[in-house]
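Before we start, here is the structure in question, set down as C-alpha cells.
Just one protein chain is left out here, and the rest sit where they should.
Labels run A and B following the written order; every chain starts at residue 1.
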Amino acid sequence: MSAGTDKIAVTISNIVKLNDLVTRFEFKRTDGELFPTFSGGAHTVIEMKDGDITRLNPYSLMSDPRDQSTYMISVRRDDEGRGGSLFMHNNVSVGDEMVLSYPVNLFSLDLRAKKHLMIAGGIGITPFMAQIKQLDHAHGNWELHYACRSEALGSYVDELTSTHPNDVNIYYDDQKQFIDLENLLDGQPLGTHIYVCGPKGMIDWVRGKAAELGWPREAVHYEEFLAPQPGKPFEVKLAVSNKVIQVGEQESLLEAMEREGVDAPYLCRGGACGQCETNVIGYDGKFIHRDHWLEEDEHASGKKIMPCVSRFEGKTLVLDR
Amino acid sequence: MTIQFNEETFRDDYTFKNSDWAIKRFPFPFHEDSYMYAVNMEQHRGGPDGSVYEKRFDVDEHYVAEMKDRAMVLNDDPLRCQSLPHMTLAGWDLLELIMVSKSEDYPDLFELHRDGDQWHWINKPLGIDDKFTFMDETTLPYGPMEYITRQTQGDFCVLDQRDDNLWMDAGIVTTQADWSLDFDIGMNFFEWHAPVPLAHEKGIFVRALKFLLNIQQGSPARRLNWTMTVNPLLDTSPENYHKWGVQKTTLTPENIGEKQHLRVELQTFFRLPRSNALVFPIRCYLCSFQDLMTVPKWGRRLHRVIRDLPVELATYKGFIDNRPMMLDYLSKFDDGKPTSDGIWPDLETEPALEK
Partner (left out) sequence: MSKFKFPESIKSRPVYGTLEPRAGKAHLFVADAEGAEAILDVAKADKDLVANAHIIYIPKNTGDTYVKKLEALKPQQMYVGPSYAASVTRLQRTLADAHMGLQVYLTGTEGLMGQAMLEATNAGIPYTAIQTEHRGSVARRMQCVHCKGITEDVIMDPFVCSHCGLNLFVRDHYSRRLAAYQGVCIDAEDPGNVPEAVELYK
C-alpha cells in the first residue's frame, strides 16, 4: 500500500522565486478537475523525472486546504543534497507536467487543543501556512514563533505578519533574535499543543525543553523533513526477490529497490511513517540509521532498517524483500 | 434498475423480508467452510455488478424502512448519536463524502448541486429537498454527521486519528451487534475492542490498526463481520438488551428457519480529507436461515462453519445456547459435497442439494 497507488497528474501553473533559496511552485490538475481537499500539515510526494532517475520527494502542501483549484509547495534549494531540490529549481518551468501523490498527513493538528503553539525554523514554515488557514476558518486559537536566518531569507514573513500581526512572532538569527523557549512554554494554559517543524536541532531543543518542564509527550508534535542524504555506494542482497542490487551514491536504498522493480511500501519517504520498515536477514558492516521511526534499541539490534533514508557501509547486507 | 423500497418493520410484527434479488446479493461472509478471526481487509473499489460491493454506499430495498427505524430509535434514545466537539469538521467531511458518492452512484435517487458553499441536496426516496451552506451548522436541522446518517443505511463510527491510534469520538449507532456507542465514545482502538475474545492474543488488532492508520484519501478498504440475531431486529443494543434478550429463547425447531437470521456487517473504511479522521460505516444485512438455504452452497457451508466454530466465538456472539438447535436445522442442508472457494452463491456451477 504505497502512497504511490493514487496519483494526480498536474501541470505547473506558476513559479514564484521568494528569495535566494526558496521558490514556490503552484500546480493545477492537468485534467481540469478539482484537487481533493486536505488537512493542514499534509504533504504530497512529487515524482521528478531526472534523466534515467525518478526521484520521489515529499513536500508539505502550503496552500489553503479548502482551495481545490491549486496546490502549492515551497522548495528550499539544497546545494549539498542529492539533487531533488536542485531539479525543481533548475529543470522545472511553467507548463511542465508532473505527478503528485494524494495528500498524506503525518503532522495533523490535534483538534481538541485549547491552543495551538507553532514553532517553525526556516523552510519548516510550510506546513504551518496550511494549518493557519485551516485554523482561521475554524476560529482556532493559535500563535506562531518563526525563526529565520535573515530578513532576506524570511519566506512568507510579510504575508504572515500583515495578516496576523498579533499572532505571529518573527526571530532573525543574524539580528541575534532568538526564541525564549523557557519563557514561552511557561504559563501556557492546560490543553495547549506544541507543533514544531524545522531543523533537527530545533526539534530536539523544543522536545527536550518541553519534557523538562513536564509537558506530556502527546502535546508535542513535530515533523522534520529528512531528505535522504547521499553516501558511499553499497551492495544489497534482496532475499525474497532474489536479486543483488547496487545503491548508488546519489540514491536511497528505497529508490534503488524501486529502480530494480522491487516493490516496497512507502508514505513519507522521510523516515517518519514506518511504512517501509524492512527486516535485515544478515549483515557484516555498519548501519547509518537516519530515521525517526525505529527505537534506539532497534537501531542497535541490526535487525531492521528504514530504506527511505538509512544507508549501510560494509561487506554484505541481506534484506527480507 | 430502480429500486422498489419495501414497506416493512424491524420490530414488533417484524414484517421485514428479502426479495429474491436481495437474497442473491446477500453478502455471505464465509469464503471457506470454517471461520476464525483474521485481518480480513481488502480495497473497497467496487465489485461485481449488482453486488453490495459495487457502490461506495450501497442502497437497497430496505433503505426507507431502515431510515424509519433509525428515526424511532433516536427518538427513544438520543444518546445513540454523539459527536465530541472537535469532530464537527469530520462530520462535514462525512456529509460531503456521502452526498458526492450517492449522487454520482445513484443519480436517479439522489442529486447534489453545488455553487461554492451553497449546496442543494435532493433525496427522492425520503422526500428531502434541502438547501444549506456547507460548513455552516446553523443551516442544517441537525449536525452534519447526524443529518446525513439519518439518510444513510448502516451505523457510522467517526474516528479521530492521533498518537498512532484511532479514537471513537463520534458516531451514530442504531443497528449494532450489542455494543454501546454511549459507553465506548472516547475509547481507542484497543479499548473498544477489549471484549472481543482471542483476537487480541492473535495480534489481529495490532496489525489491523497499522493498516487502518495508513489508509489514504481515495483508497478506501472493507471487510465483513457477522453474528446471529433472532427475529430481524436491527436495534440489538445493550441499552435495550433487557427487552430483546428474551427473544433468543423463542426459537423452536419449527420456527427457526424463519426466525433465525444471519446478520452480516459490511464494514468500510474511508480517510476523511479535511479532518484527517477515518470513517467506519458498518452496514447491517439480515437474512433468515430459510432464505439462505435457497442457495445450496451457502447451506452446506453455514452448517460446517457453525458446527466447527470455537466455543469462545459462539459465546461472544451470543448464540451458544441455540447452537444445537441451529445445527439440527442446518445439517439437513449439508449433503457433504465439496464447496467452491469464495463467498459468491455460484448457483449455476454448484450442485443442487442431494438429501
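The rule is short, and it goes like this: a contact is a pair of C-beta atoms (placed from the backbone, for glycine too) under 8 Å apart; a residue touches a chain by one contact, two chains touch by 3 or more.
Predicted model only: the values in this text are computed from it and were never measured.
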**Complete:** Contact with the hidden chain, among B:I185, B:L278 or B:I343, goes to B:I185
**Message:** From the list B:I128, B:V246, B:V311 or B:L347, pick the residue that touches the absent chain.
**Reply:** B:V246
**Complete:** Omitted-chain footprint on subunit B covers residues 79, 163, 180, 182-187, 190-195, 200, 238-246, 248-249, 321
**Complete:** Residues on subunit A facing the left-out chain by the touch rule are 112-114, 185-192, 211-219
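The working rule: only the chains that are shown with their structure count from here on.
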**Message:** For subunit A versus subunit B, what separation do you get between their C-alpha means, in angstrom?
**Reply:** 38
**Fill in**
In the complex, subunit B touches subunit A at residues 84-87, 89, 135, 160-163, 211, 214, 216-219, 273-276
**Request:** Spell out the part of subunit A that touches subunit B in their complex, as residue ranges.
**Result:** 1, 3, 5-6, 36-39, 41-42, 65-66, 102-105, 108, 110-112, 134, 137-138, 218, 267, 273, 275
